[in-house]
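Structure provided below as C-alpha cells; questions to follow.
The complex appears here minus one protein chain, its other protein chains still in place.
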Amino acid sequence: MVLADAFIQGILMGFLFALISLGLTIIFGVMDIVNFAHGEFLMLGMYTAYCLSISLGVDPLVTLPLCGAVGALLGLVSYYGLVRYLLRGPMVAQLLGTFGLMLFLRYLAVFLWGIDYRMIKKGLLVGKSLTIGPFHLDMTKVVCALLSLVAFTVVSWIIFKTRVGKALRATSINREAASYMGIKTERMNALAWAMGGITVGIAGGLLANFYYIYPMVGLLFVMIAFATVALGGFGSIKGAFFAGILIGILETVFPIIGHLLKTSIIGPQYKMTIVYLAYFLVVVFRPRGLFGWEQ
Amino acid sequence: MKKGLFLSLLVLAVAMGLLMGPFTGGVPAKAKEIKIGVIYPLSGAFAAAGRDLRNGAELALDVLNNRYPELGISIAKWEGIPSLKGAKIKLIFADHRGEPGRGADLAKRLIMDEKVVGLMGCYHSSVTKTVSAVAERYGVPMINGSSTSPVLTKRGFKWFWRTTPHDETFTKDLFEFLKGLTEGKVRGVKAVPKEEIKRIAYACENTEWGSSVAKVIEQMAKEYGFDVVKGILYSAKSPDLTTESQALVAAKPDCMLFTSYISDAILFVRTLKSMKASPKVVWGQDAGFEIPDFRATLGKDVHGILTRTVFIPKVVKVKKAAGKINALFKKRYGTDLTGASGRAFVALQTWAHVLNAAGSTDPKAIQKVAKELFIPAEELIMPWGGVKFDKTGQNVLGTGLIGQYQAKGGKVELEIVYPFDLATADMVYPFTTWK
Amino acid sequence: MGAIREAFDFSDFPLVERIGFGIFCLFLLAFPWLGMDSFGMAVMIQFLLFSLFGMGWNTIGGYGGQVELGKAQYVGIGAYTVAVLMVRWDIPYWFSMPLGVLIALGYSFLIGYPLFRLKGHYFAIATIATSLVLQDIFINWNFVGAAKGIELPIKGNTFLYMQFTNDTYYYYFILAYFLAGVLYMNWFRKSKLGYQLRMIKIDEEAAESLGIDARWCKIKAYAIASAFVAVGGSFIAVYNLYIDPESVMHLELSIMIALMAMLGGAASLWGPIIGAAILVPLDRYLGSWLGGHKELMGVDFMIYAAIIMFIAAFEPRGIWGIVERYRGRRT
Partner (left out) sequence: MAFLEVRNLTKDFGGIVANNDISFSIEEGEIVGLIGPNGAGKTTLFNCIVGYYRPDGGRVIFRGRDITGWKPFQTAREGIGRTFQLMRAAGELTAVEHVMVGAFLHQEDRVEAEREAREVLAFMGLEGVADLYLTELPLAIQKQVGLARALAIKPVLLMLDEVASGLNPTETEEMVKLLKRIHREKGITLFLIEHVMEVVMPISEKVIVLDGGVKIAEGPPEEIAHDEKVIKAYLGEKYARGL
C-alpha cells in the first residue's frame, strides 16, 4: 500500500526529471556538450512564469508557451554568444564555459530579482491535488507527467520523422559527413539549443506551479538531470525518459523499503546516494549508459 | 585578436587591483568610533535570512547612535556609548555564504585589519564554530545572537557569549507545551488525552543544526514519555521532499516536528498538503518556519502550524518596547521583526550595554563586565527575563516562544500560544489545514 | 638521485620564465614580512592551498586529459583522517597526515579501477557521483561526527599537531607543501608517466600500440592527484580546526579545483598556479567587499563568471596557453 503510493509518487517525479533532462540530452546528442547551465535555464523558465502570471494576472499555465519561447531565446543567445566559441576547444574548456554561464545566469537572477523566495499562489493547479482511491497526487505533478509524455513524443517525432530531425541526427552522428551532405551544422546546433531551451523552459514554467522560485533553485535539479542523462546514455532521448523514471522510482521507493524493514540505515538520507550509486554501477558495467551509443 | 584578449585581461586584472586596494588595507579607524564586526550569510543560499539579520542589526545601530526617546529603552537615549563620551558604534558587515572556512578568514580580516573591538554573528552554527575559534585565538570578545547549537557554549571558550537560548531550551519548551496540552493549560483547548498526541515524527535537515536538534528531540521525547515513531535526517538541498514527506505520513504521527531552513520548509508544507497529511500538531524549529518568506509564500496553507521562535510581533501586547521598535522596523523594512532580526537587534543592544558597563574597549575589561552584566527584561524586545550570562557564556534568562500561524480573513497572523501566560489567542487544535 | 636532479632542473624553460619564477619564490618567502594585512595572508594561504590542489588535479586532468570532477572526496579523506585521529586518539599530525594520504591512495585505486573503464562525459559525471556518494556517507556516519563535523582540540602552538596561533606559521607550512608540489610536478612532467599520459591524451589507440597500458597509467595518475589533494585536505583540518562534509567534500570544491587548473592552463607546470592566483583573490576580495553591499548582490559572481566564460571561449588552453602560443613551446 505505502509501497504502491511511493511507487506512483516516484513515477510522477520520474516524469518530471525526464522532462527536465530532455533538453540536456538533445543538446548533448547533437554536439557532445554537457550544459552546466541547464538548471539555470530551468530557473529562468520559472521566473518567466512567475513574472508573467503576476504582471499579466493570468494563470501560470497560460504562460507556458512564453516560458518555452524565453527558453528558446536563452538557448539561442547562449549558443551564438558563447557555445559556438567553446566548440573549438577541448571538453574541459566546454565544461568550464558552461559552468561560467551557469554562475553568470544564477547571479544575474540574484541581481535582478533579489534573493527572496517567490511562489505562485493562485492558478488552476496551484495547491490542488488529485485523489484516486487511497492515493493523493499533486495535480501539478500529474500535469507535469502528461506534458512530459507529450514533450517526449513530439521531440522524438521531430527527430525521427521529420527532415530536420534527420539532419539533426546526421549532424550528431558525423559532423563532417553531415556538412558534406549540405547540412548547415551551425544551424543544427542552434536548433538543438533552441529545442533544449524550449523543453526546459516549459518544464520551468510547470515547476513554478508547485515549487518555490529562487535564484539557486537550478542547482537542485541540475545534478539529477546529469545523472538522468548519463544513466540513460548521453544523447539518447529514450534513455533520458526511462532513466528519469527509474531515478524517480529509486529515490522514492528506496527509503520506503527501509521504512517497511523498520531500519533507519536505509532511509531518505541516502535517497540521492542510491541514485548516484545506481548510475555508477550501471556505467561501470555498461559504459554507454542504458541506451547510449559508442562515442 | 589574441593580443587584444591578453591586454583586456591585463587591464581587468589591474582594474581589480585598483578596486580592491582600499578594501584590503581596511578603513583607518576614526576617533570615537567603536567597530564591531558582523559576519552574516549575506549572499548565497541563505541570503534571505542574512538580510533579515542585517536589518535587525542596522536598526539597533540606528537606535543606539541616534535619539529615539519615544522608544523608552535606554540605548535609545544614549546617542552612542555614554561611558565612552558618546562614542558611536560602527558595524562592519562581512558575508560568509555559509562556509565555515570563509567565515574564519573574514573573522581574521575583521580582527587584524579592521581592528574591530568585537564580533557578532554568524547565524549558521557551523560558521559560528570556526569564527568563535578565531575570536578565541586572538582574544577578541564575540557575542552571538542567533546560533542555537547547544555545543557552542559547552566548549569552555573565554571570549564567547550567547544571548539567544539554544535548541535544548527551545525543544524543552515544545515538550512543556505538549505536556501543557495534555493538562489543558493551553488557551482555548481543553485537556487532550496524551494518547492522542503520543506519536511523534521529526524531520531535521542534516547539517550541524538539524542533526543536533534531532538528538535533543530523541532524548527529550524519552524524558516526557512520547514515542518517536519516525526520525528523518534529510538534505535541505534536495530537489524534492516527496520521499521524506511520505516516510513521515507513512509513520502516522500525531505530531510532526521540523527543523528546516526556508526552502525545504516551504517544500515540506507544499508536499505534505498535496498528500493530505493529517497530523494533529505541526511544529517548526524556527529558521525556515519563521522567516517572513515562509508566511508570504505559503499564504493560508500555514494555518495552524506552530513555530518555536524568540520574537512574535504580538509580544507588543505584553512588551511596550517591542511594539514601538517593531513599528519602526516595519516602517523601514516592510516586514515585522522576526526571531532573526529581533535577536540581531538584541545582540547589538547587548554589545552596547557591555561596552557602556566596561567604559573601555579593552577586551579584558569587556570580558570582566560581561561576567556580571545584567540587562533587565523591560529593556528587551524579547519576552525574556533579561540578559545574564552564566560562566559558559550562555544567557540564562532567555526563553523561547511558541507561535501559531492563524489565518484570519485573508491575512495570516502569528499568535503566541506558549508560554501559556503570554498566550495572545486561542490555539487552533487539532491541525486540519491540509485535509 | 637522478629524479631529484630532474625535479630541480627547470632548464627547458625560457630564461625570462625562470627568472620570473625565482622572483615569485622570493616574494612568497618574504611575503609575511611585507607588512601585508592578515586577510591578505589568509587569501595567500588559500592561494597556495588551491595551487596545490590544482597541481594535483593537473596530473590526471591536465596531462592525462581526463575531466576529473571528484577531487573533493580526497580533500575530505585527507582532512578527516587527521581530524578523527587527533580527536579520538590524540594522534599527532605527522602520523595522521601520511596515513590519510595512504588511505586516499588506496581508495583512489579502489574506485579508479572501475572508473577508468569510462570515457569522456560518462567519466566526468561518474567522478562527481562517487564524490557525492562519499559525502553522503560522511554526512550520516556518526563515527566521524556525521553532519555535525569535527572540531579539533585547540592545542596552542605545537609543531607536533601543527597548530599555531599565528597564521605566519601556517603560511610557511603550506608554502613548503606548495614548493614540494612544484618540484614534484616539474619532475612528473618530464617523467615516463608524464609523457605516456600526454600520448594517451593525444591518441589512446596509438599509445596502446606503443605498449602503454592506458588504463593503468590513468589510474596511477589519478592516485597521484588524489595524494596531492589529500595532503591539502590534511592542511585544511589543522588550519580551520573545524571540518564538516559540507565544507571539505562539497561538489563546488571539486569543480573549483578543476576550474582553477583549467583556467590557468591545464597540462602546464604554471597553469594551476596562475589559475589559483587569479581566481582565489578575485573570489575572496570580491566576496568580502561586494558581499557587504546589499544593492550589488550577485555582481561579484557575475564578474567572476564572465571572466571564466571569456577564457573558456577564447583561450581553451587557459591563460598559460596564450604565453605558450607566443613562445611556441609547451612545458
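The first chain written gets the first letter, and so on, giving A, B and C; residue counts start at 1 in each chain.
Simple rule for what comes next: a residue touches a chain if its C-beta (ideal position, glycine included) is under 8 Å from a C-beta of that chain, and two chains touch if they have at least 3 such contacts.
The model shown is predicted, which means the values in this text are computed figures rather than measured ones.
Trainee: With touch defined as in the header, list the contact partners of the absent chain among those displayed.
Mentor: C
Trainee: Out of C:125, C:207, C:238 or C:276, which residue would touch the omitted chain in the full complex?
Mentor: If we include the chain that is not displayed, C:207 is the one touching it.
Trainee: Looking at C:49, C:111, C:223 or C:267, which residue reaches the missing chain?
Mentor: C:267
Trainee: On chain C, what residues meet the omitted chain?
Mentor: Residues 2, 6, 190-192, 195-196, 198-199, 201-203, 205-214, 267, 330 of chain C touch the chain absent from view.
To be clear about the criterion, only the chains that are shown with their structure count from here on.
Trainee: Figure out the least number of contact steps between chain B and chain C, where 1 means they touch directly.
Mentor: Minimal hop count between chain B and chain C: 1.
Trainee: For the chain pairs A-B and A-C, which is connected through the larger number of C-beta pairs in contact?
Mentor: So, comparing the two chain pairs, more contacts are at A-C.
Trainee: How many angstrom lie between the centres of chain A and chain B, each centre taken as the mean Cα position?
Mentor: Measuring from centre to centre gives 36 Å for this pair.
Trainee: How far is the middle of chain A from the middle of chain C, if each middle is the mean of its Cα atoms, in Å?
Mentor: 32
Trainee: Do you know which chain C residues sit against two or more other chains?
Mentor: 139-140, 297-298, 300, 307, 314
Trainee: In chain A, which residues are in touch with two or more of the other chains?
Mentor: Chain A, residues with two or more chain partners: 110, 115, 269, 272.
Trainee: Give every residue of chain C touching chain A within the complex, in rising order.
Mentor: For this pair, the touching residues of chain C are 61, 65, 67, 69, 114-115, 117-122, 124-126, 128-130, 132-133, 136-137, 139-140, 251, 255, 258-259, 262-263, 266, 297-302, 304-309, 311-314, 316-317.
Trainee: Provide the residue numbers of chain A that touch chain C in the complex, in ascending order.
Mentor: 28, 32, 34, 82, 85-86, 88-97, 99-104, 106-111, 114-115, 215, 223, 226-227, 230, 234, 269-270, 272-273, 276-277, 279-280, 283-284, 287-289, 292, 295
Trainee: What part of chain B is in contact with chain A in the complex they form?
Mentor: 43-45, 47-48, 51, 206, 230-235, 237-240, 242-244, 246-247, 250-251, 262-263, 266-267, 270-271, 273-276, 293, 296-299, 301
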